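Here it is, the structure in full.
One protein chain omitted, others in place.
Chain IDs A and B follow the sequence of writing; residue 1 opens each chain.
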Amino acid sequence: MSALLDVKGLTVEFATRRGTVQAVKRIDLEVARGETVGVVGESGSGKSVTSYAVMRILDRAGRIADGSVAFSGLDLTAASERQMTDLRGREISMIFQNPRMALNPIRKVGRQIEDVLRRHAQAGSMDARAKAIEMLSQVKIARPEERYHAYPFELSGGMCQRIVIALALACRPQLLIADEPTTGLDVTTQKAVMDLVSELTRARGMSTILITHDLGLAAAYCDKVVVMKKGEVVETAAAREVFAAPKDDYTRRLMRATPRPGSTLRGLLPPEIAAAPNPPATVTGEVLLKVENLVKEYPRQGVSKSWAQMFGRGPAAEPETPFRAVDGISFEIRRGESLGLVGESGCGKSTTSMMVMRLTDPTSGAITLGGDDIGAIPARSFAASKHRRRIQMVFQDPTDSLNPRFTAVRAIADPLMRMGSLKGRDALRARCEELATLVGLPLDLLDRFPHQLSGGQKARVGIARAIALDPELVILDEPTAALDVSVQAVVLNLLDDLKAKLGMSYLFVSHDLHVVRLLCDRVIVMRQGRIVEEGTSEKVLEAPDAAYTRELIAAIPHPPV
Amino acid sequence: MRAIARRLVTIVPTLIGVVIVTFLLTRVLPGDPAAYFAGPTADQASIDQIRAALGLDKPLPVQFLAYVKDLATGTLGAALSTGQPVLNELKARLPASAELTLTALLISMSIAIPLGILAAVKEGSFIDHVCRVVTTAGVSLPVFFTGLLFVYVFYYLLGWAPAPVGRLDVYFSEPARVTGFFTIDSLIAGDLETFRAALAQLALPAATLALFSLAPIARMTRASMLSVLSSEFIRTARAAGLRSRTVILGYAFRNAMLPVVTTLGMVFSFLLGANVLVEKVFAWPGVGSFAVEALIQSDYAPVQGFVLAMALLYVALNLTIDLLYGLIDPRVRLEA
Partner (left out) sequence: MSNVDISAAVVSPPPAEPATAPARPAVGLAAALGHARYVATSNPVTGFAFALFFLIVLAAILGPAIAPYDPYASDTSAALAPPSMAHWFGTDQVGRDIFSRVLVATRLDLIIAVASVALVFALGGFAGICAGFFGGWTDRIMSRISDTIMAFPLFVLAMGIVAALGNTVTNIVIATAIVNFPLYQRIARAEANIRREAGFVQAARLTGNSEMRILLTQILPNIMPIMAVQMSLTMGYAILNAAGLSFIGLGVKPPTPEWGIMVAEGAGFIISGEWWIALFPGLALMIAVFCFNLLGDGLRDIIDPQRRT
């Protein structure tokens, strides 16, 4: 059987200020008819660039320097631009990450599907609309006639991704390239979208290339997996083989670093740097943080005033009840304990952490820290409170959380200068170096600015800043969400070590139950502002009570154990 | 429709602000308006008399109310030079300014937008460089200076253009007034000779203004096209095999127009100001030259009337632009 797509020795170069950079180096890639191939790699591995090269939609600075791309026997690198435009959308289609941005914001979604249909003569002016609506119903969009008239901004992220899929599949292409199609979507939405893609492509006998950073996702949906690293393919094998017995060293590391049921925190690290297991957590019985009946309301805006309702087409406007982002939750954290707060976007976990952090005032409810009622101090003046130093936070985006004009040492020194008792440059510097050593940040990086540091290094700076004043409680707000899995593994271990060393308590906010389990003693699952489940990590993951928790766990793809 | 009504409501505070500012401008005069109106030879008694007559002896809030009342009845005072009510003068001269400004805008938009699109689509090409030079030079040209250069080249050196002395050569009589635009009115009257003469007079000042407003529009079109062309939905459209014509004109252009429409508001602000200078250079009998003449004679009422009229006009233009924006962008409709 001849392959549908056969990439041989493909090299892609980018012209940059510092000269030519090879983003993809002599890679081979084969996709058979009806096959789903996963291209897996961390950031900078060149996996997306490969797909753009195949589609010949590289931006101006990039070019195919060498190699061939054969599609059904036609060499795409030599094809004319005209042939390529005819091919795109009809023979090869693509779906992208960030679906909301991938659609024309000011054109009705139905129209956008029509544009593609008519372009490839799959529909005329008479039946285009019917066919577009038919496509909408095929991607399981409820009330397709109505949605035909919707604009992208009126639809959810998952819904937009369905539209993008409809757009890609409208002309029944033979190959679908899905570039991180679910990044940024919630896990349950991710599962729904991926199931839809695999169902539709299977039904049509299509081939699929799934580009992802997530080994679990590749394992769940692909026949074959190609692992890429820094522009090169390091391993190509059947999915089962790759996960059962990875041959390449890099693949093995990637496998280890991906959290899954049964993996341990130390187990994530490559064997050569794995240290002794952590001392068991010293959880005392003393309650550190107590949250009671916490409520946060926001005034509703815009939702009930849509254009449609102005013309009387929608339902009558409801009485303006404020929106409850957090709806009366209570929980406790004991000294030395780490508590996980899990939920999908919009569940209220971030609002909760901001209130506990005292950056936002709750509408009602109490927050006490070691017996002190810190909820009563307004967020505005909490910076001047003596309790400020007792709660600190590690932020989600290490880049955004560092002032671009402060060096690493200045960032770490900030809390020391504001609230610490150290006096004098030398003492400050010494303490900063001590902290840097503690978080594993090489001392020669201390005088660098954030843009001169890698993601992992920035994360370490953020952690050093948070622990500078020996806080009692540290809130970790998705601290690894922006990091590659291998870096995530290291940072999670570091956080665990620090906790043991310094005797802090953690409130770990995350969307990923498997990551939370590794670090936390207990877990709270939130949905729509309420707590739906609470218990020890093992119990919540292995024997969840709430149906929602079960759904959440089932939706997380993970490589086979 | 309620969105439009809602937008109309938002201009109320703006209008109040405009009225307050124009009122303040009349009252913060460092000199004593009463003494000024009384003339240099007046004695204290007659100054006081005039002050009372003008209501300047009353407290500021009372004066403000009187001012608002005058505005409501359309009373803007009289011009010293002609003795005519300022309102009538402005009404009579507005069509001349409008004809000039709108012609200029039409010319500049029909050149700037295609130029900006081409420059963005062929980034780094010859046309792109032309666009960049034209836009940077265009914003650097003092509009009164370009006008004078044009006069020198096209009137004095080449003799192609008529003398810069207003809207129509003295040998022609004004066409019957329908729109107040000489070019259109002469066409309505079927008088091609007059039409040609009016057009000849209009050409240079309109070209001057057009050159001036070309730069910001072309610059914004280019920048906004560039950013839209690199956006993700354009990549999707390309990946779906849509023809580059459809991608550029159907998808990118409409999105790129949004910031350009917003820029138009600023361009209007510039145009209405530049209009004053161009009218002076070409002795164009519009509202701008009316205001400049009054300024020279230290005749204050016409200047006030002019500032207020321009502000009201500009508020109305901005309103139109906002509504236009809403037509293109469905997202704005929702928020409105």
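Keep this in mind: a contact is a pair of C-beta atoms (placed from the backbone, for glycine too) under 8 Å apart; a residue touches a chain by one contact, two chains touch by 3 or more.
Note that the structure is predicted; figures quoted are calculated from it, not measured.
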Residue among B:V134, B:A198, B:L214 or B:V303 touching the omitted chain: B:V303
Per the touch definition above, residue among B:L8, B:V21, B:A53 or B:L249 touching the missing chain: B:V21
Hidden partner chain, residues of subunit A it touches: 14-16, 21, 23, 42-44, 46, 48-49, 52, 59, 61-62, 97-98, 179-180, 183-184, 213, 231, 357, 359, 380, 382-384, 388-389, 391-393, 395-397, 400-407, 411, 414-415, 418-419, 447-449, 452-454, 457, 462, 465-466, 468, 481-484
Residues in subunit B touching the chain absent from view: 13-15, 17-18, 20-22, 24-26, 28-31, 136-137, 139-145, 148-149, 151-152, 155-156, 163-164, 219, 222-223, 226, 230, 232, 268-274, 276-277, 280-281, 291-292, 295-296, 300, 303-304, 306-307, 310-311, 314-315, 318
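Here is the rule we go by: only the chains that are shown with their structure count from here on.
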Averaged-CA centre spacing for the pair subunit B and subunit A, given as whole angstrom: 50
Residues of subunit A that touch subunit B when the two form their complex: 55, 57, 59-60, 85-90, 93-94, 96, 98, 101-107, 115-116, 119-120, 151, 153-154, 164, 167-168, 171, 302, 305-307, 310
In the complex with subunit A, residue positions of subunit B that touch it: 1-3, 123, 230-233, 235-244, 246, 250-251, 254-255, 258, 328-331, 333-335
